[in-house]
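Before any comments, here is the structure.
Apart from one protein chain that is not included, each protein chain of the complex appears where it belongs.
The letters A, B and C name the chains in turn, as written, and every chain counts its residues from 1.
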Amino acid sequence: MSIQVKFFASLREKIGISEAKVENATTARDVWNIATNNAKQPDNLLVAINLDYAKFDDAINDGDEIAFFPPVTGG
Amino acid sequence: MSIQVKFFASLREKIGISEAKVENATTARDVWNIATNNAKQPDNLLVAINLDYAKFDDAINDGDEIAFFPPVTGG
Amino acid sequence: MSIHISEHAFDPWQEIAKHQKNSSLDNQFGATASFVGTMRDFNDNADVSGMVLEHYPEMTERYLQQLEQQAKQRWSLLDSLIIHRVGVINPANPIVLIACWSAHRRAALDACAWLIEELKHNAPFWKKETGHHGEHWVEKNTDGF
Partner (left out) sequence: MSIHISEHAFDPWQEIAKHQKNSSLDNQFGATASFVGTMRDFNDNADVSGMVLEHYPEMTERYLQQLEQQAKQRWSLLDSLIIHRVGVINPANPIVLIACWSAHRRAALDACAWLIEELKHNAPFWKKETGHHGEHWVEKNTDGF
């Protein structure tokens, strides 16, 4: 199993990781815990699975791309 | 007393008058009746006194400009 | 705040750019909302090949100035621009331009939508359409849908 993980913006800078690969995880929350070594989740943390907004308890599958990021501020 | 009267658009074409001057009138309705020789008022006829929307029973004064026109269709 | 009644065709995008360049808005605005009404080549399913727009010049000017003042009182606008064509208009010609500038988006968006709605309902302009079947006055504006 191989999960692609991405971090963006202030979160990327704070935890110092832009990308990671994790091997075994069943939910987005697992992915966070493994990739960040159980770092505390910031308030308002957002997660996307395969480019769609998702919940932390959503199941993930081999080959998925999971992204974590802070509230968006575009436009 | 001198009242300037104007007619616009389809109303102007229908009654065949673009401008008139009437001498004695106390309301916009009087002005209509005098200037058009008591023509029937079309549905939805609008009136302005001195460039502001007004009512047919509004009083008028010497030197006023009274305009009659159909529903507006700009923009 | 600026109002132009034009007897000549205008390019709305160039007019917005020009207005913005010549104004003192530099770096202060974060939002620009605009609306452009354009002559289509059909209306109510009948072919329309041309149009003549009549207006009541003094009242039009006064009414549009009052509208801009009301918009300025109601929303935090930094600037606004209204351009309206009169005279002979051809298909694809812009008829009306409304542009509003503000610091934040809601003021510009809401003021722009309000201005075109008020203008459509009350500004003394009248359209006469010409087509295959002769000419006729437009009886009333659509409700916008």
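Throughout what follows, contacts are C-beta pairs under 8 Å (C-beta built on N, C-alpha and C of every residue); 3 or more make two chains touch, one makes a residue touch a chain.
No experiment lies behind these values; they were computed from the predicted model shown.
Looking at the complete complex, one finds that the omitted chain is in touch with A, C.
Only one residue from C:Ala31, C:Leu81 or C:Ala123 touches the chain missing from this view: C:Ala31.
Of the candidate positions C:Ile5, C:Val52 or C:Leu109, contact with the unshown chain belongs to C:Leu109. Looking at chain C, the residues touching the absent chain are 11-14, 16-17, 26-41, 91-92, 103-109, 112-113, 116, 120, 142-145. Where chain A meets the chain that is not shown, the touching residues are 6, 8-10, 13, 44, 48, 51-53, 67, 69-75.
Methods note: only the chains that are shown with their structure count from here on.
Rounded to a whole number, the gap between the C-alpha centres of chain B and chain C is 26 angstrom.
Centroids of chain A and chain B (each the mean of its C-alpha atoms) stand 71 Å apart.
Centroids of chain A and chain C (each the mean of its C-alpha atoms) stand 48 Å apart. Multi-chain contact residues of chain C, defined as those touching 2 or more other chains: none present. Looking at chain B, no residue sits in touch with two or more other chains.
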